[in-house]
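Just one protein chain is left out here, and the rest sit where they should.
And now, subunit A:
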């Protein structure tokens, strides 16, 4: 019985084959690649070395200076403000039209920026993910829902908006551009594709009025912004404007 099972199994493995050969056996192995399984191939290492050296040099490029550490925090902090403002400024140039507000998921800001030299490497540490910028056009209703969702969830980080949090609800929303939040009006919101695709449990954002992909990495936006700041010759003075406050 056992032998006939094996026989059937073998027949099953052999494909019907008009060619000159047929498969007689197959086995598989997953080989872990680490220092235990293999040494470094010197020829490939030599090939990589100039790429790595130039990469390190790139990562060490100083973009700007800061007079103090730029930290993230809730309900508001200097890093929250500078990142969302940078996004709004840079993306508006790319988009070619004004954008009402910007948003970052708090968990996506991976670390703080240091006092002193801010390098490309520092920006990679803050934003290692390859998230692209998206402009969502949403109704005031959906924007209100989104603001509440993040206040009640991982934390609200926005640019172009001032608001107060009362009892886990976002109230008294005003826009820097002078608009007010009306349920049936449309607003443009700049955010990462991660959130626009429903990340951070924001699945309700998958049905906006309109979605436009900018094909511009959030990280590249920040690098471009900090480089411009550095060229101005003025160091960054980390401050928070208290755009989000708790009542």
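We take it that a residue touches a chain if its C-beta (ideal position, glycine included) is under 8 Å from a C-beta of that chain, and two chains touch if they have at least 3 such contacts; residues count from 1.
We take it that contacts and distances are computed from a predicted model.
You can't see one chain of this complex, but its UniProt record names it "Metallophosphatase", from the set "ABC transporter permease", "Metallophosphatase", "Cytochrome c oxidase subunit 1" or "FeS cluster assembly protein SufD".
Contact with the chain not shown here comes from a single listed residue; of A:67, A:215 or A:234, that residue is A:215. If you put the missing chain back, the residues of subunit A touching it would be 3, 5-45, 47-48, 51-52, 54-55, 58-59, 124, 130, 132, 213, 215, 220.
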